[in-house]
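My questions will all concern the structure given below.
Here the complex is missing one protein chain, while the rest keep their positions.
Presenting chain A:
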Amino acid sequence: MAEIQIKNVAKSFGAYQALNNINLTIADQEFMVLLGASGCGKSTLLRIIAGLETATSGEVWIGGKRIDHLSPKDRGIAMVFQNYAVFPHLTVFENIGFGLRMQKLPNDEVTQRVERVAGLMHIEMLLKRYSGELSGGQRQRVAVARALAMEPDVILMDEPLSNLDALLRMEMRAELKGVLAESKTTAIYVTHDQVEAMSMADRISVMHEGNIVQAASPIEVYRDPAAKFVASFIGNPPMNFLPATPAGAGKWQVSGQTFDGPNTDKAGLQFAIRPEDMAPAEHGLVATAKIVEPLGAHLLVTCQIDEAQFRVILDSDTVVKPGQTLTLAPQSDRVRWFDPETTLAVA
């Protein structure tokens, strides 16, 4: 049982506040992804959980035990470092077996476990090589294997696939997820790649400027972003936004059209819709097509509605020319609303 609880964790580096009051619970055996732009504090949070960085305030609990005063090796964790930290003076075998040797496991068990995880990561043929001679991607796999070999309760991974080529990354993504599910390990996985996050996570924590903006399942983060930041960070292309003005109780006016919306007394809201949740129709938002990009599976059209840029994804058979006027009807159950002042979602 290794549930992780992060309670009111804050971290500042001098005057710079890297993390503000983080609260997060990660269930036993859950695969949690920390997703966010560069510099938002993902590594810092991970390093606090690992014990490599001390939080300015707050507590970290693993498996019902407060561990933030323990040294890293006593926390039942293993970690994959963002810059690998694979020892260049040791062979791949000795790197993967490093933690096992520190635990003084018998030789044959070390060999057996190293060979097993090396197989999982497809680096059996590298075991005798010195890791100084490996490519970035190979080193990264050694780093993952070294962590897996420990069979830890919790595995912390800081962008473990960032240096693999696209094809290998896709392959490893699926495999790593399978390996971790099988090993019943609780995993925290840092990435800034949203495809990786969506495809691997049980839950995603979206981070922004030292805060966790939303922690929810991938589909929820995608469909029901809790804040405008999440809506514009996730999805490629991201959500479209248009200003909305009140038009009576629960009615909002968007670019000359009236939509059903939240029943609030706010002076204005933002109407939001995903590019794929629109279709050409008789009635709807009137847009002028600017750029037409046929992407094979579908057609991406960048248009303009009033002054705002607006993207739609249409069926690839649709014929659209730049300059053409489109009438687009949003799928009503997919429309979301945000408060422009707080940037939070309004139901």
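Convention: contacts are C-beta pairs under 8 Å (C-beta built on N, C-alpha and C of every residue); 3 or more make two chains touch, one makes a residue touch a chain; residues count from 1.
The working rule: contacts and distances are computed from a predicted model.
Engineer: UniProt protein name for the omitted subunit, picking from "FAD-dependent oxidoreductase", "L-arabinose transport system permease protein AraP", "Tryptophan halogenase" or "Carbon-monoxide dehydrogenase small subunit"?
Structural biologist: Options "FAD-dependent oxidoreductase", "L-arabinose transport system permease protein AraP", "Tryptophan halogenase" or "Carbon-monoxide dehydrogenase small subunit" considered; the missing chain's recorded name is "L-arabinose transport system permease protein AraP".
Engineer: Touching the left-out chain: which of A:L19, A:L34 or A:A78?
Structural biologist: A:A78
Engineer: For the full complex, which residue in A:S57, A:Q103 or A:S316 touches the chain that was left out?
Structural biologist: Of these options, the touching residue for the absent chain is A:Q103.
Engineer: What residue numbers in chain A mark contact with the hidden partner chain?
Structural biologist: Listed in rising order, the touching residues are 50-52, 71-73, 77-79, 81, 83, 85-91, 98-99, 102-103, 129-130, 132-133, 146, 150.
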